[in-house]
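The complex is shown incomplete by one protein chain, all other protein chains being positioned as in the whole.
What follows is subunit A.
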Amino acid sequence: GPGEPDGGTGRGPLLISRLISLQAETAFVPRRGGTGESWEPVDAAAVPLLPPNASCWISPLAPQDILYRGVLHGKLQTGKSVATLDFTKQLGHFFVDHPEDAFGSLGRLLHQNFYLGNSKLRVSVCLGVTTLPPTPPLAAASPRLYPFSLQGQARDSTIRMTSLTEEIDRLEARRGCPQQRLTARLRWFSHLCRDWLFEVPLGLLADRVHEELLLQWADLLFDDSPTGGALAWLPPEDRGAHTGRLVYPGGQAMNHLYFQDVVLEELPRVWGSPVQFELNGRIRQVAAARVDGEDFVGVRSDYHCGIWRVPDKTGMAPTPLQVIRTDVPACCLTVSPHLPGELAVCTQSGAVYLWSVEMGLQRLRRDPQTMFFRDHSPWRWSDFTAHPRVLSCADRTGLQCLDARAPERCHFDLFKVGEEASCQQGERVVLPMYLGRAHPSQHLITTQFSVYVLDERLPMVPVLKWAHMMKAPPLFAHVTPGGPGRSHKVLLGASRTQELLLLQYQGKRWGFSDAATCQLAGPPQKLHSIAGCLQHLPTQLPHRHCLLQQRLSSPAAGLAAALQEDGLRESLLVFQLSEVGDIFCQRLTHEAAQPLAPTEAELPPESCASPQPSAAVPSPAAALRYRRWLKALSKGCGEPPHQSCPPTFSQNRLFTRKELETPAGPSALHEQARQRLRQAMREGGRIQHWDPSAPQPPPLPQPLEFVEGLDSLSARLTAAWSGDWCQWWEERSSFNLAQRQRVLRERRRRQKRARGRRSLSASF
């Protein structure tokens, strides 16, 4: 199949003793399992760090928007997963949304031949005028028919547009009708106009629309543009300090870059106002690394990449250093942890560059083909390795390491999707990351199924593999190195589903023989997602709840974490950015003195097998944050314009002025009505008789006297009207019973009599 990697490179079968490792003489240590450090979430859900990114509200694209109507249903029926894109609808949208582009000048030229009036097409007789009229006004309020020199010609070459639109409307109304037929006039018109009405050649336009649709659909299935994440935490210079910096995108088009000081308290809070830069495009990725005490922040948008230097002292503004522009969208930007002002850039054309602020760009490779087997994805990635001149270079099929000094000659394969790593069919590299801060020669590689840890010194054979079972591929990763004897904490984040996982692994920082003893510590742990806080927000009106849900569950766009040490207590603060620019954070704590594995007694009692375990309640401080955030959201961005309020009409359109005229002062009648209203509200009752002039209820029409001759329905209705329907029923049923008994008795008597007579005759 298409997902089959061609693993036959002559390396033969490879068995790896990866499951178990030997440490002492005969003590076996599991490669995974064991006990990790316990990091417990402090709050019940993620808490907003910043007020909502008010101006940004992109309504997410849903499959229904671009799929052919009814195809979902059909798809399920046939069991095939081939989606049909609704090309016609999209092209129709284009014509409606951009009529000027589609029909602009030709429309202008043809203006004379379209009659837009309501009246019947009359032929004005205007003999003797032979010159063509001056250019007609474009948006003529009352289009006139310009007289032609020959009236017959005018009649032949002019179309009454109103009737045409009426036909189209009628067509719309009959949509779905199997008998629908185009009227002759429409057929004729479309036939005539097909080739020349459009400004843009229709074939070309169709190609472009279709291309765009395919692109949108591919993005809907898997959007790799935010790979790496657009959120970065710049920790304080000395480890005890509490103020760090968060770098994130914001604004309406997510094209503003913010550097915000954040104080790490129980709930982290922002300090001062952010330093802001307006950029030229939507920010896709923010990458940061600290070299020589200074932070270097790389920012990637589709066609531009930039680098900022952030001085270590707080309060000093970040300075932009350089910007590069690419012809093809860039898909990767990583900052060197070794040398100041060095970055690796990849573009979708398959080019990999080493970008140095001082030396400029150096192209290391340009290969539109993938490395190990054929894959259609133009995505490329590059990161640094233990050697500052050697860069890793990835596509969906694997990783290679290149020496920047001789990229053509010096390279070796680091990872390949295939047998050596016992990959699954269709498995692809999603995000590689250099784990230099945890171990100088280790790399993390995520695929849609698994996570691998690779050692540069022992390429191709992963030293650790774990199937993460995430619903969406992990596009974001963050590593928090643990000290000696501690585990390294790896955070994995997915975009579409907002999943967030914390896993711990151990591996000695030094010594090669122990490289093989890399082990996963403790079971992986799920962290709160942004959407999870919905249940802790104050109750909303249904439609607002819906909007809020949509907002909170928009795909994640970045992930960052900060480690805070406070004596024995350590906290890990995890920040998560959403696609609309909201940033939420959560705190996990680890007590160093605490025993490694909490006993069952210490754990909170587990709930039974219910889909949602009983949720904890957010702290008052968190609840306050939620309320403020919500308030800011409803105030700031209100709601998206098209969905916000139901259509309203002015009263003036419904009533005449006279009707709307208010009386000079409140009449006694009004007073009375108000009083009654208040009273009813106090009592919680109803106002039954609104008309104050008739305080007494109109007397019920007297039930008609029971007339013997009434049919049963009338009798029943009469009884119901007078309110004693139940009684009527009782009576009727008992009446029936009595009647039946009487009839039965009568019949028996008759039969008896008949029998008697018969027997008498028989005896004769």
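FYI, a contact is a pair of C-beta atoms (placed from the backbone, for glycine too) under 8 Å apart; a residue touches a chain by one contact, two chains touch by 3 or more; residues count from 1.
Criterion: contacts and distances are computed from a predicted model.
Per the UniProt record, the absent chain's protein name among "TAF1A polymerase", "AP complex subunit sigma", "PRELI/MSF1 domain-containing protein" or "Translation initiation factor eIF2B subunit epsilon" is "TAF1A polymerase". For the options A:91, A:386 or A:563, the residue in contact with the chain missing from this view is A:386.
Of the candidate positions A:250, A:524 or A:558, contact with the hidden chain is made by A:524.
Within the complete assembly, A:441 is the residue of A:113, A:349 or A:441 that touches the hidden chain. The chain that is not drawn here is touched, among residues A:273, A:425, A:539 or A:712, by A:425.
Contact with the chain not shown here comes from a single listed residue; of A:272, A:293 or A:723, that residue is A:293. Interface residues of subunit A facing the missing partner chain: 11-17, 19-22, 25-26, 28-30, 33, 76-77, 79, 292-293, 337-340, 359, 386-389, 405, 420, 424-425, 436, 440-441, 457-461, 469, 471, 501, 510-513, 516, 523-526, 599-600, 603, 606-611, 613.
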